[in-house]
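All protein chains but one are shown in place.
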Amino acid sequence: MTITPPALSVFEALESEVRSYCRGWPAVFDRAQGSHMFDEDGHTYLDFFAGAGSLNYGHNNPVLKRALIDYIERDGVTHGLDMSTTAKRAFLESFQNNILRPRDLPYKVMFPGPTGTNAVEAALKLARKVKGRESIVSFTNAFHGMSLGSLAVTGNAFKRAGAGIPLVHGTPMPFDNYFDGTVPDFLWFERLLEDQGSGLNQPAAVIVETVQGEGGINVARPEWLRALAELCERQDMLLIVDDIQMGCGRTGAFFSFEEAGITPDIVTVSKSISGYGMPMSLALFKPELDIWEPGEHNGTFRGNNPAFVTAAATLDTYWADSQMEKQTLARGEQVEQALRAICEEQSGTHFRGRGLVWGLEFEDKPRASAVCKRAFELGLLVETSGPESEVVKLLPALTISPDDLDEGLRTLARAVRETA
Amino acid sequence: MTITPPALSVFEALESEVRSYCRGWPAVFDRAQGSHMFDEDGHTYLDFFAGAGSLNYGHNNPVLKRALIDYIERDGVTHGLDMSTTAKRAFLESFQNNILRPRDLPYKVMFPGPTGTNAVEAALKLARKVKGRESIVSFTNAFHGMSLGSLAVTGNAFKRAGAGIPLVHGTPMPFDNYFDGTVPDFLWFERLLEDQGSGLNQPAAVIVETVQGEGGINVARPEWLRALAELCERQDMLLIVDDIQMGCGRTGAFFSFEEAGITPDIVTVSKSISGYGMPMSLALFKPELDIWEPGEHNGTFRGNNPAFVTAAATLDTYWADSQMEKQTLARGEQVEQALRAICEEQSGTHFRGRGLVWGLEFEDKPRASAVCKRAFELGLLVETSGPESEVVKLLPALTISPDDLDEGLRTLARAVRETA
Amino acid sequence: MTITPPALSVFEALESEVRSYCRGWPAVFDRAQGSHMFDEDGHTYLDFFAGAGSLNYGHNNPVLKRALIDYIERDGVTHGLDMSTTAKRAFLESFQNNILRPRDLPYKVMFPGPTGTNAVEAALKLARKVKGRESIVSFTNAFHGMSLGSLAVTGNAFKRAGAGIPLVHGTPMPFDNYFDGTVPDFLWFERLLEDQGSGLNQPAAVIVETVQGEGGINVARPEWLRALAELCERQDMLLIVDDIQMGCGRTGAFFSFEEAGITPDIVTVSKSISGYGMPMSLALFKPELDIWEPGEHNGTFRGNNPAFVTAAATLDTYWADSQMEKQTLARGEQVEQALRAICEEQSGTHFRGRGLVWGLEFEDKPRASAVCKRAFELGLLVETSGPESEVVKLLPALTISPDDLDEGLRTLARAVRETA
Partner (left out) sequence: MTITPPALSVFEALESEVRSYCRGWPAVFDRAQGSHMFDEDGHTYLDFFAGAGSLNYGHNNPVLKRALIDYIERDGVTHGLDMSTTAKRAFLESFQNNILRPRDLPYKVMFPGPTGTNAVEAALKLARKVKGRESIVSFTNAFHGMSLGSLAVTGNAFKRAGAGIPLVHGTPMPFDNYFDGTVPDFLWFERLLEDQGSGLNQPAAVIVETVQGEGGINVARPEWLRALAELCERQDMLLIVDDIQMGCGRTGAFFSFEEAGITPDIVTVSKSISGYGMPMSLALFKPELDIWEPGEHNGTFRGNNPAFVTAAATLDTYWADSQMEKQTLARGEQVEQALRAICEEQSGTHFRGRGLVWGLEFEDKPRASAVCKRAFELGLLVETSGPESEVVKLLPALTISPDDLDEGLRTLARAVRETA
């Protein structure tokens, strides 16, 4: 496939320099279906990025599309603030029946605003309010969002510098395997907590991703997560799992922490929760933490009712049984085999992942970007992650067919070979 | 109309205590059209709240609805991160042609995430980055959002307390008419800036609403806004107008600051920008401020393409000429007359407003809530604002018919009378 | 008198560029007695600066000198941490008998470290601990010290910039007469406190100087101080009077706030408390505020016992009756007459003061420095204050003779004339 640089004039003339993805993918996209995107020049792209994890069920999933159009056609409430609506009720009931009850999870549900960072901000506020402390512990290479509360617990130095103020009240701790297994887990963290002279402000909470997506596809082991949960309980800290990118089935189970058998105190959910790529997020927390006053946190777009409609349809369609989870794990094995083959062939490469989130790391760091560039030319959308963009990140839709998955993996292998 | 309390069980059982509007309006809403909402029990409500200003063109506006369904039907890109898309291009071109160019506004456009607070966070980050200073001046009774950056420049003590950390880097100054005209404008602010011993950290920027919606419908005079703009220029501070609630025609002109003839350095827009109540926001700024590095600020839902579609349709439909502006001002006069009549009849009441945003203040503060409660029973949705919820806030859709407007105003007058 | 620039080599070569007074007074001082200093070249200087208010009883006061040498000779404890010593007991008893009891002041006494800023830091810590809030209100042109806690409530922009971090948790309010009487006292402050939407973090305390020394000899009226004390009580804020420069008799009475008839919750005392110019400070507070845990605040030089000895001797000598207060007020009248004469003669000059602290302000601001320079050449030590160094500050020793005072005032008048 040959790509002719499209006429980007209005984007370049009018849109801020802050835009980024459009630079690596210089096409003007028009339509999308399932795992494919189509640009205005007629090119087709196989999407292994899935809206950074927001499109776990593919683009414009037909089941959800039908529910969405029906809702719009019949003039269902679109914008509902935090009013009670039939669409919200249907979502809550579906969430309770398909997700919470089968997993025996006791959570209250908060609609903190439609984006992930809204949910993280709400989670941090609530943790601080409950514990009466300011400090939050996050992990190396964490990513939690761009508003000031979330950014303060995000690792990336480049993003942090954008804050324009010193980011405080957060302390990073080493994520799982940060020292390649040479240092016992939580050695540093627990010692600081127990030492009355350590200088660490006693944290209200710990916020963690079970798999760090932006941070480079760093996978926490279940035993590490369990030890973290125990540490939090022992040391009177709340455990917040930010499941915005890894939840909604990305790792197999609906919540990424299920495998570890832990019950976080607070969970943030967003990205794929609407199923259709529409802005929506949730903060879930144990009922005893629900000490919010009415209206103490608010926001205009908390009640994105079309998103509730597709979210409920998603849960009813894909999460009434364990089919989706099994399929994701099967697809994951397919990816793992392909990555193993690539790494055996190409020295200086490593892979890691879980479910349908995988990373291919290059010791020669700039090569990861070269691979993505070449993949784009070959019609495959993949992006890098990691602190130095050294990891190619694979996030195909969970609904991808085995054939499409295979095709994408072969394109990836080719891009790797051609950048050697 | 008699309201039977609906079965709210799943809301009460599962949803967090933080929910608020649903408490004052104990109905389960199902459908909505134009200025009317319909609950599941068949009751109809005339909506004078318009999604807190997010539904300037009414609920499920048919023109926009058609464009939206067409887009969804044809599998237009739904979730696009910050990729270039045909929908984004159409929006940018429409925004340039209908809004920026006719007003000779030089702005670059940033999609900072789909909510108002995302836009405010981006605006504050950029101002701090440009000026290399942390401090921001806001105004008494300002409301800018719930994430930590925005909350620090928000006045409401109850909302601020939810932060769980001390909110710093912001200093409040008196909004227009804070002392009922007894103190010269900016006396305190300018003196602090000029006095090298004042203790005020030199601000990077000033953030202001031209009409404070949440703060109690406090209307800044054009001459006050002009003096503020001049002060900012003289003192090397950026002027940020938060036009999230008052922009998109709410006060008549597309931007609420047009009347004053000023050109802010940065403008935040959200709420009614999509026209259909879908999450979308913009940060606009002068091109010389566009010093963002690619990706320095990001976010999952920056590319809510269905919102771009309805936004473009909105602009093409309502903002290609000055019809909407004239109509809004005419409707505003209708409101003003009705409020004048109420205030003449009822002592202890005052009114103020501009365009189609009006406030009816009660010296007996709790009465404002009583009026809203009674209005709801009478089928009218209105809410309070102000630091002590002492102001009934009128935000009808700009597209409301004169008859509906008249009906609502009569219901309001009745509710006021019945709570006397 | 002709001044030959002394050999400053080791000072210039070795001492940091931060040094300042030595630049305006380019002499190497060797000895000092009463109101006179003597440099190594045999020149004599009449001292109207008195160690920035640390030498209220003159240099090397013979009564105190005798007590000090006796103590040293007999090997009295010099360095005592916070151990109980006979010297500390003698001081505490003298302070109780001569100062607290006659004034019916209920204070507990804390030795927070030997400098003024130690006392301010302790006062702020205690206020925050008692009230459980972070925010402190200070006043325009306040000066409270150079460590980070004190600097955050200090007004001078140049000093603040030295912090290297954003100074937060403090908000400035207008000092008395900041608007030349055109705005009611506390209009802004009280309105912010009462308005739940003002955006002001509820303060733990207010810190104030009754006369701002560094800020330009701004004198608060007794009625303003009383209104402030009432405001603090009404609004549940502690009132801290920083009496470091204005206490110890500088304004007449021992405490500068006595004239106003108020009883602050916390008082900081330093500078002239030892009487001999040795480092010593006190934090005084109402007994119900004494919630410190043992050792919660500490410091190496809290027990400067030679200073306790001279402090006790000072109190016994000068504060057993009202003689000193009367004399100071009489000397103050002498200064006032002289300043009135200068201002009548020289247009563009203004004077203000109380007791023996006076300021001579020049509308042509750089002239104040020129006056000090000329005065130095004429053998008189005076310094400027105010945000733009526009005020010549007169702080003669309280023990100065009428003749010396007269001589100095005549020298000042000459310096003013010669810089016209």
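The chains carry the letters A, B and C, assigned in the order they are written, with residues numbered from 1 in each.
Going forward, contacts are C-beta pairs under 8 Å (C-beta built on N, C-alpha and C of every residue); 3 or more make two chains touch, one makes a residue touch a chain.
Just so you know, these numbers come straight off a predicted model, no measurement behind them.
**Q** Please pick, from C:Phe175, C:Phe189 or C:Tyr276, the residue that touches the omitted chain in the full complex.
**A** Missing-chain contact among the listed residues: C:Tyr276.
**Q** Just name the one of C:Ile69, C:Ala320 or C:Ala420 that touches the chain not displayed here.
**A** The single option touching the absent chain is C:Ile69.
**Q** Among A:Glu15, A:Asp30, A:Asp47 or A:Glu134, single out the residue that touches the unshown chain.
**A** A:Glu134
**Q** Considering the whole complex rather than only what is displayed, give the residues of chain B touching the chain that is not shown.
**A** Chain B touches the chain not shown through residues 165-166.
**Q** For review purposes, identify every residue of chain A that touches the missing chain, sorted by number.
**A** Considering the whole complex, chain A reaches the absent chain at 134-135, 138-142, 153-158, 160, 166-172, 174, 178-179, 183, 187-188, 191-192, 195-202, 215-216, 386-388.
**Q** Which parts of chain C face the unshown chain closely enough to count as touching?
**A** 6, 8, 10-11, 14-23, 25-33, 37, 40, 51-55, 59-60, 65, 68-69, 72-86, 88-89, 92-93, 95-96, 108-111, 113-118, 121-122, 124-129, 134, 145-150, 152, 158-159, 161-166, 169, 204, 244, 270-271, 276-279, 283, 285, 290-301, 304, 306
Convention: only the chains that are shown with their structure count from here on.
**Q** I'd like the Å distance between the centres of chain A and chain C, where a centre is the mean of that chain's Cα atoms.
**A** The separation of the two C-alpha centroids amounts to 58 Å.
**Q** Suppose each chain is reduced to the average of its Cα coordinates; what separation in Å results between chain A and chain B?
**A** One centre to the other, that is 30 Å.
**Q** Going by the touch rule set out above, which residues of chain B reach two or more other chains?
**A** Counting only residues that touch two or more other chains, chain B contributes 134, 158, 166, 169.
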